[in-house]
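The complex appears here minus one protein chain, its other protein chains still in place.
On to chain A.
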Amino acid sequence: MKKKFFALPYIVWMILFTVMPLILVLVYAFFNTTPSGDVIFTTEYLASAFSPESLSVLWRSLGYALITTVLCLLIAYPAALLLSRLKPRTASILSLLFILPMWMNFLLRTYAWRALLDLNGPINQLLGLLGIPAQQMLYTEGAVIFGLVYNFLPFMLLPIYSVFTKMNTSYIEAAEDLGANKRQVLFRVILPLTRPGIITGITMVFMPAVSTFIISRLLGGAHYMMFGDLLENQFMLLKDWNTGSALALIMMILLIISMALMRKYDKDSTEGGTRLW
């Protein structure tokens, strides 16, 4: 019974910084103070949050996040497979190289890419040496997606790699023994067995990517605004906390839905396997 005491700081923390803000978001999104000082229920903020303009930003965010997730998966999965097949020493050095950039703040890294991708930046200078005219790379959709993939790749790689290292190689040998060639081993044994890692990776990339901001603004400029940027604008630029809260609510519901979907897939895949988290 006494052990409950130790959870107290956590409970206080949760109430102060998770529960209270959530209540505040709900209050701001649905209640209005009239000039006379009355507090009344309203849906006008929710309605303005569903304006065509913010909806198009929402779709764009979902699209970018989806593309980012797919690209991260396509890069990280083979990389994790290779890493798990290497000698432990080589693998640890290579995975360190993957993680190393994560130790630096992502803002700094994104600023660095701004300089690199600039019209007069080192990449274009290099292209100039090869006789290729300077390319507009900054402030394009490609730059935004590149920035997202670059920042979120480790979050895809690590969970998949961890599942690979824990996977018993005798399953692969058993499949080969039963007549499966390399491709069949991959699709019938390795992929299903690493599904928990894939699900975790997707969750850890898609959710933060869909709600991210700054990356899109720094690398995409005003044209490729994402939902996170829109939220930030409402609060910081327009000081419209009510509409901002309504937008935040939409975002949260979206994240809860995608989380529930992931959980469902995760549950299916952990039938008989190991749960990653």
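Throughout what follows, a contact is a pair of C-beta atoms (placed from the backbone, for glycine too) under 8 Å apart; a residue touches a chain by one contact, two chains touch by 3 or more; residues count from 1.
The rule we apply is simple: contacts and distances are computed from a predicted model.
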Among "Spermidine/putrescine import ATP-binding protein PotA", "Glycosyl hydrolase", "NADH-quinone oxidoreductase subunit N" or "Ferredoxin", UniProt-listed name of the chain not shown: "Spermidine/putrescine import ATP-binding protein PotA"
Residue, one of A:Ile93, A:Ala174 or A:Met259, that touches the chain absent here: A:Ala174
For chain A, the residues touching the chain missing from this view: 168, 170-171, 173-181, 184, 188-189, 192-193, 195, 269, 271-273
